[in-house]
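The complex appears here minus one protein chain, its other protein chains still in place.
Let's turn to chain A:
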């Protein structure tokens, strides 16, 4: 009797698991299919793609063409410079602002924080026109600076790091006070290392956000010398009269690679439990 109940329970569990994985597999396939399709076509000759066929001679020719016939390397360099600079600036400004909101005491601190939060309600698209006016008046159009300056800090970053800093036990701050650490020392030696998971998450988020910028660079850059990758792709598409789909697919695949690298490295760090043992 016991045996049959145990066997039945086991069976139920197995059937449940099979269904769960089946559902997950279907969902995963739906998500990844366009990506696979894009990758697949990047190896096919354009003539085949144009006919709507999904088979043909696979070759690296599209990739070779992308590097030799288009300014994609320049686009990549532009994006890399913009994204890296923006990422570090964003981390720095968001973290010092968050630090002030947590560890410094000043009048209207919380009110000020809510004002900062309120700016999250405004979508970037709504700020595009005034920002464009400002950039034009400052003669910053068609310059690296115009693609970095509006994103030096963000309410989201401040919010996220403020929450992270609030997790730091008050005892650590008091202990540091007894040891005589200044605010800058505490920020650098304790607050940042303690919150490194949040910092890395924000770094990845910031880098990818910058890498995938499209609307703002499109409005503010006019030459290939400065265009970042996403607008570069668009440029390739519009320059080719008889659109070379194979070439564009190959370029798109190249553009995606840094994104994957960032996510891959990032996930290695997103381990939980790194802060255990500080306080009981």
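FYI, a residue touches a chain if its C-beta (ideal position, glycine included) is under 8 Å from a C-beta of that chain, and two chains touch if they have at least 3 such contacts; residues count from 1.
The definition used in the following text is that contacts and distances are computed from a predicted model.
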{"item": "Record-based protein name (UniProt) of the chain missing from this complex, from \"ABC transporter ATP-binding protein\", \"Methylmalonyl-CoA mutase\", \"3-isopropylmalate dehydratase large subunit\" or \"Branched-chain amino acid transport system permease protein\"", "value": "\"ABC transporter ATP-binding protein\""}
{"item": "Of A:190, A:208 or A:256, the one touching the omitted chain in the full complex", "value": "A:190"}
{"item": "Touching the absent chain when the full complex is considered, from A:80, A:96, A:112 or A:172", "value": "A:172"}
{"item": "Hidden partner interface residues of chain A, rising order", "value": "169, 171-172, 174-181, 185, 189-190, 193-194, 196, 273-280"}
